[in-house]
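Here the complex is missing a single protein chain, while all its other protein chains stay put.
Chain IDs A and B follow the sequence of writing; residue 1 opens each chain.
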Amino acid sequence: MNEQGTNYIGQPVLRVEDDSFLRGKGQYVDDVKVPNTFHVAFVRSQMGHAIISRIDTGEAQAVPGVLAVLTADDLKEALHSLRLPLAFPAGKLDGTAMPPVLASTEVAYVGEALAMVVAESRHVAEDAVDLVYVDYDECPALVDPREAMKNNADRALSDTLSNCFTTIKIDYGDCDSAFDTAAHVFHETFFLHRGAAHPMEGRGILSVVDPGSGAVTLWASTQASHELRNTAAEMLMKSNDDVRVIPCDVGGGFGSKFMVYPEEIAVAAASVILKVPVKWVEDRREHFLSAIQERDQYWDIEVAVSEKGTLQAIRGQMIHDQGAYAPHAITVPYNSASSIIGAYVLPSYKLEAHVIRTNKPPVIPVRGAGYQQGTFVIERIMDRIAEELDEDRGEIRRRNLIKSSQMPYSTGLKNRAGAPVVYDSGDYLACQKEALLAADYKGFPERQAAARREGRYIGLGMAHGVKCTGRGPFETATVRVSTSGEVSVYTGANAVGQSTKTTLAQICADKLGVNIEQIKVICGDTAYVQYGLGAFGSRQTMMAGNAVAFAAREVREKALEVARQLFKTSKGTPISKINRKLFVENGHIRLTDDPEIEISLSHIASIMRGAAGYSFPNDVGVGLEATHHFRADQMAYANGFHVCETEVALDTGHVKINRYLAVHDCGKIINPLTAVGQIQGGIVHGIGNALFEQMLYDGNAQPITITFADYLLTTATEAPNIDCRFRETLSPLNPLGIKGVGEVSVIPVTAAVISAVENALSPFGIHIREAPITPIRLIELIEQASASSL
Amino acid sequence: MKSSRFQYHRPSTLCEVMDCLKNLENPRVIAGGQSLVPMLNFRLIEPDHLIDLSGITDLDYIKKSGEEISIGAMTTHRTVEFSEIIRTHLPLMSLAVLSVGHRQIRNRGTIGGSLCHLDPSAEMPLVSMALDAQLVITGVAGVRIVSIEDFCEDMLSPAIEPDEILSEIRFRPWQKGHGWAFTEYARRLGDFAIVAAAALLDFGEDGRISKASLTLGGVGPVPTRITEAEVELVGQRPSEELFARTAKYCAEIEPLDDPFVPGWYRQRLSVKFAQRVLREAWAQSQVGNEH
Partner (left out) sequence: MPTAEYIQNITLSVNGESYTSQAEPRTSLADFLRYNLELTGTHIGCEHGVCGACTVLIDGNSMRSCLMFAVQAEGKEIATVEGLAEGNQLNSLQKAFWERHGLQCGFCTSGILMTLTEYFEINSEYSEKTIRDVLSGHICRCTGYESIVAAALDVANSKEAGNE
């Protein structure tokens, strides 16, 4: 129990979001009904790469029920530019990194939108889409980034000098001399693939223009309503105040709703031009074709280690398949390149990461944001060192871990802005020890031997994961007490399923001194919060949480000040005259040792809104409310250690995960119930990346996995039981000691699962240097290994 | 992903169905729709008329008359799954139906629909092939009966004319005491199998195999009986060595090969699964005989 008499922080508080969801009363974007709404279906490129010679919309225009068929030309009048503005200037990429609103001269991937039908129903819109005729002059499509980066390669997009967006160069320490003196040097290549985000709800937007003022209201399924507001305002040539984004309930994001998409701007422009409400709801095929993905990386690296197996240096190159555009600049390849450090001391590191344009959808972060790939590389290296030196895998990791006594630890890396990357806190070894003990790691060899005697191949894998969390520069919260006594929390954070409303309500309740039932959290509505950043980078509990804490505390202090000025005790003594402590409990101001004093916050709130002709308290601002922008320039590093046990069937190559255990340190846990949910969900997402999810393209960049029957997501029968535990090393970077929890869980998974698969198959001597691993590929590897050992 | 426009017809008799098929342009018959509706939603097919068979109540039944079990084409997988008749007389089907999609798909998908869709690895065509089903086809020109062998013409292409529908599937159950087994491999539970296999074995007084059926799904374009294996099995005493030897005939099928699953993998699984189902069918017959 805290001073305010509440005790929400750290408790498994049941979610405030759930009641409406469980009754089917959620309001997702497609549930928002505005009269006279018209529906959009996009005409999308059927070519991986082509010059558009003609778009014939005549027949489609004539379909009864079609209001308009719009191409880029038609949108010009409403838009400042036909290309999206650079969202991430730090990437130093030129304008061709950004996609057009609608492609007009050239299409650079299958699924790129080039025209839109606006019709009375989605059905009719799709009828008309089939009647829009596009003449393409097909160009060679670039599918493999290794081919695309060659000097003589065709261009993935005309009018560009090269298919290389940029080359990221990381270089610290004296790498080359480390190799000269190293006891052991290994060479490794890795192929890493990561699929799309696939929230169960696709993207979607509803745009309504006020006929009088021209102001635009956008209901959107988004992770970043302010970014959408800012971009829409810029593109529509309107003031920020004339564009409002109302985020609906969001059916998951996982990264796919973090960028502002061409379709969203096209819909807003259409509603301005046509002066009717316009809605677009992405269907699953469109998500496969045109939502962001992470996709392919090819790594080729050397590792130098000491006699004892400690890392001395890593050097090499990585080739990253960026797709046709780079709307978030180099976030994913940069994160992959930098996350190779993981939980370990790496004295020197030199990497060139080539970010290559191909004719596929753009890459921006999916949950984990590229960390998974770098982590896979370093964790596979740890297994390799252990194998080469004939040492225990846990022990090799222990020798290389950054020690808690070294925190804060300056890694040697610099972030994208050029500042040193410093891990703030954490005890990686403690997590490893706890997990290995709980997993009975010591007893595993015996269990493995017993299983093999029965002809069963079981294996254990492990991996550390570290993720920067709490991306700044700030997040906003306003806490306001209404005269009804209800408390509203407004924030720039976006609720997309991660229990944000619950955790923020918990923090507000404790810091203000009210019951959680009195609190309503409104996320990401740009009409209430002018500056916000939204849901990405595992940031909201830390950034918005601390903003709420500060704002709630300020409201409390304000209420207490008003009470001191205006109220008396039951004995008639002015509160200002007595020297005892006031506190807030259950929405009421009380005085220690005097239960008779009970001034409700709602009463204070009614005073604070002022009454004409009556006095107003001195030295306090208007309204029982406060706004705080919590600033953080440094990131808090969350970590976790995973242990996975698998069983591989030798006839089919099928991998079954028998057991999964995770020990995480995400600083102060606000709500253990929802934090466990984040970890479990992330792990199962990672299992998909390790075993199932694969976005495949043919030689013409035609996608071939565009249904859920071909692109496999992990289901309940393939997901294991997950034992999840927390340690709490508080982050020194924010008063609540929070680190983010949303992504770190997914990061070690591919490494841990594949380590376990390799371990299960150790009698065959195979090495797995790729993810995902399919049963077919496993059989292939086993047979190759058997053939070469003959 | 909205279907293109069509007119909807729900005839209540087979005669009315025939009228529809005769008189309407570009019709398509829908049974449970669990494969058809995705194709409609993706606009892979765009019929002008959809003829729904669900109005015909006398296509939804499981009957035993004499030695024969007949199943109406509109019988759902769910009905098959919970049928006592099927459990008793067609235990192979009872087992295999559990691998058809998920609960929600089995509740609506029909045996007739599955046979007419004729996915290479679907369970109902496989079981029908294993059990030498006879199919009753009703058409504008009358009723004809075809063997499952003839029905399974090519991948996703049953031997049925546009003006015909499948109305009934007939089975002759194997005698009590026979052994049966089914296995399949899919990446996830409920997915279409990569390879599926079914075996039925019957034994004479002398303990030798008197009758054998070995069928593979997902390997060839349609479910495939491994007749060379069956011939070799009959008259032999069951043994691991026999099963291993006869299973090798599966490798002679030209396997399907696609970007997801290469032919060699299907081939590998088919041999292993054939051996497994033969072994399990044998074991199963012994369990059966103990009762």
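The rule we apply is simple: a contact is a pair of C-beta atoms (placed from the backbone, for glycine too) under 8 Å apart; a residue touches a chain by one contact, two chains touch by 3 or more.
Being a predicted model, the structure only gives us computed values, none of them experimental.
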**Report entry** Omitted chain - touching chains that are shown
**Finding:** A, B
Report task. Please pick, from B:15, B:45, B:141 or B:189, the residue that touches the omitted chain in the full complex. Result -> B:189
Query raised in the report: Hey, which of A:74, A:201 or A:625 is the one touching the hidden chain?
Result: A:201
**Report entry** Residue touching the undisplayed chain, where the options are A:28, A:136, A:444 or A:531
**Finding:** A:28
Report summary line: Touch assignment to the omitted chain, from B:22, B:63 or B:103, lands on B:103
Requested in this report: Name, in rising order, the residues on chain A that touch the hidden chain in the full complex.
Outcome: 14-15, 17-19, 21-28, 30-31, 33, 64-65, 120, 123-124, 198-201, 249-252, 254, 283-284, 496-499, 673-674, 676-677, 680-685, 707-709, 713, 715-719, 721-722
Query raised in the report: Going by the touch rule given at the top, which residues of chain B touch the chain that is not shown?
Result: 1-8, 10, 33-34, 37-38, 40-42, 50, 52, 54, 78, 101-105, 107-108, 188-190
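Keep this in mind: only the chains that are shown with their structure count from here on.
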Report task. Indicate the whole-number Å distance between the mean C-alpha point of chain A and the mean C-alpha point of chain B. Result -> 44
Query raised in the report: Of all residues in chain B, which touch chain A in the complex?
Result: 1-5, 38, 42-43, 185, 187-192, 259-262, 265, 268-269, 272, 276
Report summary line: Seen from chain A, its contact residues with chain B in the complex are 122-123, 126-127, 130, 283-285, 651-652, 654, 692, 696, 698, 704, 707, 709-710, 712, 714-715, 717-718, 774-776, 779
